[in-house]
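Shown here: the complex without one of its protein chains, the others still in place.
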Amino acid sequence: MNIPHLTFQDLLPVAPAGVLVVGAIVLLLSEVFLSTAQRTYQAVIGTLTALLAGAVAMNNAFEPARAALQGYVVLDPFSQWMTVLVCLGTALASLLSAGFLNHRNAERGEFYALILFSAAGMSLLAMSAEFITLFINLEVLSISTYALTAFLRRGPRPAEAGFKYFILGAFSASLLLYGAALLYGATGSTRFLDVGLALPQAFAQQPGLVYAGFGLVLAGFAFKVAAVPFHMWTPDVYEGAPTPVTALMSAGVKAAAVVALVRTFLFLVKGLSPEVPFIAFSALALLSMVGGNLLALPQRNVKRMLAYSSIAHAGYLLLGVAALFAPATAKGSDAVGLFTATPLLGSMPNVAASVYKGLLFYLLGYTVTALGAFGTIAALERREDETRSNTWDLERFAGLAQRKPGWAAAMAAFMLSLGGVPPTVGFLGKLYLFGAAVDAGLLGLAVAGVLASVAGVYVYLRVVVYMYMRPAPADAPAPFRHWTTEVALIASAVAVVALGVLPGPVTEWFSRAGMVFGS
Amino acid sequence: MESPLTPYVPVAIVLFLAGAMAAAIPFIAGLLGPRSPSAVKSEIFEGGNPPIGSARQRFAVKFYVVALLFIVFDVEAVFLYPWAVNFQQLGWFGYATMAVFAATLVVALVYVWKKGALSWES
Partner (left out) sequence: MEKLQLFFQTSPVDPTAAGQALWLIIALPLLGALVTGVFGKIIGRQNTHLVAVGAVGGSFLLSLLVFWAINDFRSAAGSPFGPIAYAVGADFGTWFSAGAFKVTFGLTADHLSGSMLLVITGVGFLIHLYSTGYMSHDAGYWRFFSYLNLFIAAMLTLVLADSLPLLFVGWEGVGLCSYLLIGFWYDDAQKAFAGRKAFITNRIGDFGFLIAAFLTVLVVESIVQLPVTSLSRAGADGAMVASRYAQGVNAKGALSMPVLEETARILPNLLTQDIATGPLTGVGYGTALTIILVLFLLGAAGKSAQIPLYVWLPDAMAGPTPVSALIHAATMVTSGVYLFCRLSYLVVLSPTAMAVIALIGASTALVAALIAFTQTGIKKVLAYSTVSQLGFMFLGIGVGAFWAAFLHVVTHAFFKACLFLGAGSVMHGNGDEEDITRLGGVRKEMPVTWATFLIATLAITGIVPLSGFFSKDAILHAAHVNGIAGFEWAGHAAYWLGVVTAAGTSFYMMRLYFLTFEGPRAKDAKVPHAHESSPVMTGPLVVLAVLSVVALVHGLPIMHVQRGGVTATQALMENFLDPVFRTTHDLVAQKQFLVLPKEEHGLLGAYVQAWLIAVVAGALAYWVYRRYLPVVKKLPAALEPLRKLSFNKFYVDELYTALLVRPLTFVARAAHRLVDAVLIDGVMVRGTAWVTKQTGAVLRYLQTGDAQMYAAVMAVALAGGLVWALLRVMP
């Protein structure tokens, strides 16, 4: 009998997820054995677990790229850095949740456990290199987030959001599974490495089958990334979910899905003409960038506006992905279109490396910014007006600068970062990502993205205008005070500015992410 | 005669036997069993619920918890069975793997127990 031979090296990539799961189990048990009234300690456990897992992943990120567990997962800097980002987001989300749940008397160990489970799913999803592994991890991540979405189940909105997310998520997961099944049928394997090797022949025989498989898998990912037109669940779910969970979804889930998408297609497209996937990514990117920003424009509900903004940000990320798959065009072809690649300076050998760096840095920036922005919103929410329609209205931010200058300054930093205004991390992230796209020759798409993000700036600045230039309404709520919330927000705000001014060390690390297994 | 379907012959036999058993047992039971019908006994039995009325009946959520727990441990048995069969060959590797698996379920059981999901009345 063929008994798998497991070594320590095989367990290395999944170690961060292991840490997260152990932390989650500890939290579950703490809930039943140690259910004191004051449960901030659970948030602290969650945060520390996430930070520990992040440290483990960071250690892994400096390992050479290789396959592990018989090629079912890979260990490479790209996925490990992504895990670091997810852990960072998880740590911040746990901290934010402490105050948020405390205010609602809803502190439960299960909440943090679910957050950690979903983080474990994200981490494993990013390193999966086999369809069944991929699917299981996707479900680990999804089921945790479904539950988290409906966690405050007494309100009408969370229940609706959770249910919608579950139904549509199951639908998209089935699409992905169906696509994987088709590809398995075409190639006879579920391991990406073997699928990639067998695909050229399969494609020659049955191109329709292969493309159908591609399309279905892509649709599954596009749902998780929240790319237009697979985005329609996003605003409803993001609005209904507890705000710290929304933050984690917008940053972590997206990050994991993008990495998994890149990994899957890197293997699959190898040996094929990448033109069709390239155009598909470009179209998704274009639709998301334009659609997300346009839809955000008329929103007065800040939480919903940020949901649309997260769609736009998914579009920017997909722009980077498209750059990765841009077909090499000879220098001198002068057609500049939305879906063509026209390198300015001949072929750039390092497009892939700069795309990985750009994606990671962008995700890092988006993680700290989104966590901070949603965290500020969470702090301004009042438990008693959960059912009112104007809970997240812009008016809530009016005059915040006079009432709470520190909060207003932090929120302004987050808004500027989302809009991509220097000297914030959002600006540099956009710079790196758009720069990589231009290097790859995606001039038309990059220009479209820049134009769309200009429209987005209006949306973000409007919040700043309300905070600084409108008088506060009489019944303006004060943010609740809880040290965890304050620590998380200060950390995010400092990170947003510090990384915007001083990206050097981090980009140096991320440059190593150019080492992606299989690329 | 080597048809590609040859390996499936045992499967076909099992299928046939299963179908035959399913058909035969109620028939034999009806043939052999004593019969003393009453009004209560001849009611249509359906999972403890009155069979006639609105289909949109509400069930107590406790049923679902029990059902879910049953599935979890049922699945555990499904995994444990092939492991037990191959216990010798799998050796310590198999043992460690199953120990982790079982321990996870034990933790889950402890959690469920302490949560009070196993007590019917609370």
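Labels for the chains are A and B, by order of writing; each one numbers its residues from 1.
Just so we're on the same page, a contact is a pair of C-beta atoms (placed from the backbone, for glycine too) under 8 Å apart; a residue touches a chain by one contact, two chains touch by 3 or more.
Just so you know, these numbers come straight off a predicted model, no measurement behind them.
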item	value
Which displayed chains the hidden chain touches across the whole complex	A
Sole residue of A:L6, A:L51, A:A106 or A:L168 that reaches the chain not shown, by the stated touch rule	A:L168
Full-complex contact with the absent chain, from A:G196, A:G291, A:G358 or A:G375	A:G291
Chain A residues that touch the omitted chain in the full complex	163-164, 167-168, 171-172, 175, 207-208, 211-212, 214-216, 219, 223, 229-230, 232-233, 235-236, 276, 280, 283, 291, 294-298, 431, 435, 455, 458, 502-505, 507-508
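We adopt the following convention: only the chains that are shown with their structure count from here on.
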item	value
Chain A and chain B: spacing of chain centres that average the CA atoms, whole Å	40
Chain A - residues contacting chain B, complex	1, 3-4, 6, 25, 28-29, 31-33
Complex contact set, residues of chain B against chain A	86, 89-91, 93-94, 104, 107, 110-111, 114-115
